[in-house]
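Apart from one protein chain that is not included, each protein chain of the complex appears where it belongs.
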Amino acid sequence: MQALYAQLLVGLINGSFYALLSLGLAVIFGMLNIINFAHGALYMMGAFTAYFLLHLTGIGYWWALLIAPIVVGIFGMVLERTMLQWLAGLDHLYGLLLTFGIALIVQGVFQNYFGSSGLPYAIPDYPQIGEWRGLQGGMNLGFMFLPVYRGWVVIFSLVVCLATWFLIEKTRLGAYLRAATENPTLVRAFGINVPRMITLTYGLGVGLAALAGVLSAPINQVRPLMGADLIIVVFAVVVIGGMGSIMGSIITGFALGVIEGLTKYFYPEASNTVVFVLMVLVLLVKPTGLTGRAA
Amino acid sequence: MKQRISALLLGTALALAAGGAMAQDKTVKIGVLTDNSGLYSDLGGAGSTLAAQMAVEDSGLAAKGWKIDIVSADHQNKPDIGTTIARQWIDVEKVDIFVDVLNSGVALAVNNLVKEKNAVMINTGAATSDLTNTQCSPNTIHWVYDTYMLANSTGQALVKAGGDTWYFLTADYAFGHALERDTAAVVVKSGGKVIGTVRHPLNSSDFSSFLLQAQASKAKIVGMANAGGDTTNTIKQAAEFGIVSGGQKLAGLLLFINDVHSLGLKVAQGLNFTETFYWDLNDGTRAFSKRFSERMKNKAMPSMVQAGVYSGLIHYFKTIDAMGGNPHDGVKVVAKMKEAPTDDPLFGKGTIRADGRKLHPAYLFEVKKPAESKGPWDYYKLVGTTPADQAFRPLSESACPLVKK
Partner (left out) sequence: MSALTDDSIPVTPRAMRDEMIVFAAMAVLLGLVPLTGIYPFFVMQALCFALLACAFNLLIGYGGLLSFGHAMFLGTAGYCSAHALKVWGVSPEIGIVVGIAGAAVLSVVTGFISIRRQGIYFSMITLALSQLLYFIYLQAPFTHGEDGIQGIPQGYLFGIFNLARPTVLYYVVLAGFLGGFLLIYRTINSPFGEVLKAIRENEPRAISLGYKTDQYKLLAFILSGTIAGFAGSLKVFVAQNASLTDVHWTMSGEIVLMTLVGGLGTIFGPVVGAFVIIAMQQYLAGFGQWVTVIQGVIFVACVLTFRRGVIGEIAHYFRRSL
């Protein structure tokens, strides 16, 4: 029973990454009607940016959490301005193809310059307050040894997800955003610059991916291909949850992380495939996804 | 072109001078088939091509009238691209010998082709021990390492050092299963005990739940029967969960110096694993590695795969030079290579067995603590050495048809 609690908690950690990434996808999809295949590559860029900040300028983890999403977000906005915006009015599938191409380029270039085995990034050891050495070390919870960093990931990503939800569902800015999705012409008539909002939205979605990248840098090796396989799992998460609602993608992300964690305990052989199998089941029962509207 | 003609003339002149009635063909073409862009590019890639060039330069064969060309290509880790390139190299470019050929899938595919076309392969990159077992070929020499040796050396040496209880973290596919099976057998044979196993899917990004199970088992050694990104992520997350600082030892069953370099000593310290080459072993390896790293784009030290390319080619050049020319009959060349003992500064003295297995000692290393390291690439402490005749699969267990019993 103790082991079970441990697996549940560990699953929640994975769920944090799924939630952050699928949230970013949902935000972008809602506004641009594009499935961002480059999401995995941008997640990777977030981790690399954290690495560069530390090793080139000495800027540590805490600032990286803020700076890396902004840097990668700006890169994303440049992509949107220079490429994606030309696809407006074309079939949505072109957006998928274009972002797939971007992902190949970004991953290829990083692989060329930084090799394939990856770069090290340590868990921050500051601020040091009493016994705490930053996020290093762990606590004995009785039923498991929980590394402090893992706990931090869960809490922080929950806060970020809820903040994003609040921004989009409860603020004036979010209301404009939602309105612009429903009826761009009308919103434009109100004097709101719709193209700029689209660019900012893409930047926001990309920034969320980069933030997930920074969060994962101390746990996973910072590698050019770290996002390549992950993005496919996140796609399945998105199909299961549907991209209709922000809250839906957050909840599905966390839930699937937990289910995957349980599979790792009860039947580890299937833990890589369980998300895909669930996707098949959901499609058979409820083709529009758990929370989604019809596409 | 001019050079080629003059070399040919020179070759002909030498042959005539030697009194031979038949002109000796002294051209040879080397194909470096490797992964230039993917997962294993740090291990082989451009470094393997450089090692081949250095072998050509150091062999001194050009001065003896030999004309040696090198071609290299990226098989992109796809067996079908690998075989198409290899086939074209043999049929059109007249490549005589393949080196590197890492990635077991590509290696086994090229192994079949090389046998069919009677060329030569000195494989320095692939891990599969099938190359000299069920799939052995009179045209192939497996130079550097294989899974059986890694399992055998690491298992034996660690049990001897007191690590007698093992827990395996195994990648759930044929390769991981084989690695686990071989190691477990050695552990049991050496008097140790396997107290548990957990199988994780390939390319996992999260190992925490598996590590928790390994931790709960209280085994002295956590053996990682996986490779590449899976291994590095396991090590990184093991440090996070305090596996090593909690008193358990991590043993890598397939790990290279490039992995340690990318992990950093802080995370990798205390890790145990086997390699057959390390740049800082002796004066010979240091001299070569210094020259090598100066010519590498990122100043990296050679991996054992790259060192193997150099070492294998040096022996190949000695052999064809002794034959005098016409190095195009693969079976004949490989037979001659097996007759002569090998000797080079990187792997020392060694031999090549009937099944194509090159024999040399295997070294068990422990990764240094950051404080012990004197600078970049100073990573290993030598913990134990398994002699050449005990490191590899004994011929008595071999399923290779080339072995006479």
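Things worth noting here:
In order of appearance the chains are A and B, and numbering begins at 1 in each one.
Simple rule for what comes next: a contact is a pair of C-beta atoms (placed from the backbone, for glycine too) under 8 Å apart; a residue touches a chain by one contact, two chains touch by 3 or more.
Quantities reported herein were computed from a predicted structural model and do not represent experimental measurements.
Of the options B:26, B:75, B:338 or B:357, the residue whose C-beta touches the omitted chain is B:75. Only one of the listed residues, A:56, A:129, A:189 or A:284, touches the absent chain: A:284.
When the omitted chain is restored, the residue from A:9, A:47, A:72 or A:87 that touches it is A:87. Screening A:78, A:109, A:155 or A:175 for touch with the missing chain picks out A:109.
Residue B:109 is the one among B:43, B:61 or B:109 that touches the chain not shown. Taking the whole complex into account, chain A touches the unshown chain at residues 29, 35, 83, 86-87, 89-94, 96-98, 100-109, 111-112, 229, 232-233, 235-236, 238-239, 269, 272-273, 276-277, 279-280, 283-284, 287-288, 295. For chain B, the residues touching the absent chain in the complete assembly are 36-37, 41, 45-46, 71-81, 83-85, 87-88, 91-92, 103-105, 108-109, 111-113, 128, 130, 135, 172-175, 201-202.
In this text, only the chains that are shown with their structure count from here on.
For the pair chain A and chain B, the distance between C-alpha centroids works out to 38 Å. Of all the residues in chain B, the ones that touch chain A in their complex are 37-42, 172, 198-206, 208-210, 212-213, 215-216, 228-229, 232-233, 236-237, 240-242, 258-259, 261-264, 266-267, 298. Per the touch definition, chain A reaches chain B in the complex via residues 3, 6-7, 10-11, 13-14, 108, 111-112, 115-120, 122-123, 137-138, 144-145, 147, 149-150, 216, 218-221, 223, 225-226, 229-230, 261, 264-265, 268-269, 271-273.
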